[in-house]
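One structure, as structure tokens, below. Some questions next.
Here the complex is missing a single protein chain, while all its other protein chains stay put.
Now for chain A:
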Amino acid sequence: MPEGPMAVVKPEMKPYIWLQTTDGSIQQVEEEVAMFCPMICREVLQTGMGSSKNYAISLPQRVNPAILGLILDYCRFHQVPGRSNKERKTFDEKFIKLDAKKLCELTSAADSLQLRPLVDLTSRALARMIEGKTPEEIRETFNLPDDLTEEEKLEPLRNLTDDPRIRLLNRLYARKRKELKERAKVKNVEVEEEQLVDERPVDELLSFINGDGESKGVKAAKNKKKNRRRKDLSGNFSSNDSNCNQFKEPNHLPSGYLIGDIDNATSQSKSAVFQDSASVTFSPKLEFDNELDPAMEEELDREVEDFARRLNSVWPERMQEMLSLGQERRPVPVSLNGNGAVK
């Protein structure tokens, strides 16, 4: 036929559409059958392709000739308008009596051709092959590699009733809360005396909120408040790290200053550490933790930070640790060593 792709199809008794699969083979299909596939329908209507052998419509990669044959059988049956629902259902049930491999290929091909009813039909069939079967049976049906370790296999079953991760999190939070409460009770008297007036200037508060104040906030010595007020009065406030080290306090409270100094030294490393644990922000907590003993503070912070790191890492590997942790050390608090590994 000398006509170009945009020419009108000759009014033959049965118009045909030409389809080409990725292996290069071309076949012609009755028009009404092929147009049942939305993807082919769109191609024909939008680009005019498919009317001759030279201008065959290229089918997606997932459609090979054998599967195309099956799909066309499906379309050929269902595109006839007069069929009853019962007839269609009977056909469908017979149609999907295929092996797993063919069903998967069929699902994939139907999906790429956007033939939704067929995708629904085949997914249901595949679901029936999976539900209610043991893992071994399913692996055999679909040729899945059995490449999980024994512990990994046990985890989902175990965790459906019993999640050590959640329990660990709850435990840590509970302990933190308890400790904070205890500290608060002890410090109450002192705190009351100190907290009469908050004379911190606005920019100090701002930098504190924005996180710059972390390094200062962490080493919460008892008399931190006193320190700060002194700073204000002396008017030597400037931002962040350099300030901590260079701060010269008037000699009202030498002990306080000393403590502050010691804490400052450790704070440097600490703030660096904080910035690394990207997923956990500490600012709100810090405000509250003002009155804490620094060593205790550090330990708690490291625990939570470590836990956060664990949460963010791939959990199967860590799950083993937590499983053993959960079994052995139920009432006893977690103890950590320096690099965050759980003992």
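We take it that a contact is a pair of C-beta atoms (placed from the backbone, for glycine too) under 8 Å apart; a residue touches a chain by one contact, two chains touch by 3 or more; residues count from 1.
Basically, contacts and distances are computed from a predicted model.
A.B. asks: Considering the UniProt annotation of the chain absent from this complex, which name among "F-box domain-containing protein", "Elongator complex protein 6", "MADS-box domain-containing protein" or "Angiotensin-converting enzyme 2" applies?
C.D. replies: "F-box domain-containing protein"
A.B. asks: Among A:46, A:84 or A:143, exactly one should touch the missing chain; which is it?
C.D. replies: A:143
A.B. asks: Touching the absent chain in the whole complex: find that residue among A:38, A:69, A:117 or A:135.
C.D. replies: Answer from the full complex: A:135 touches the omitted chain.
A.B. asks: Considering the whole complex, not just the chains shown, which residues of chain A touch the missing one?
C.D. replies: 100-101, 104-105, 107-108, 111, 119-120, 123-124, 126-128, 130-132, 135, 138-139, 142-148, 152-153, 156-157, 159-163, 165-166, 316
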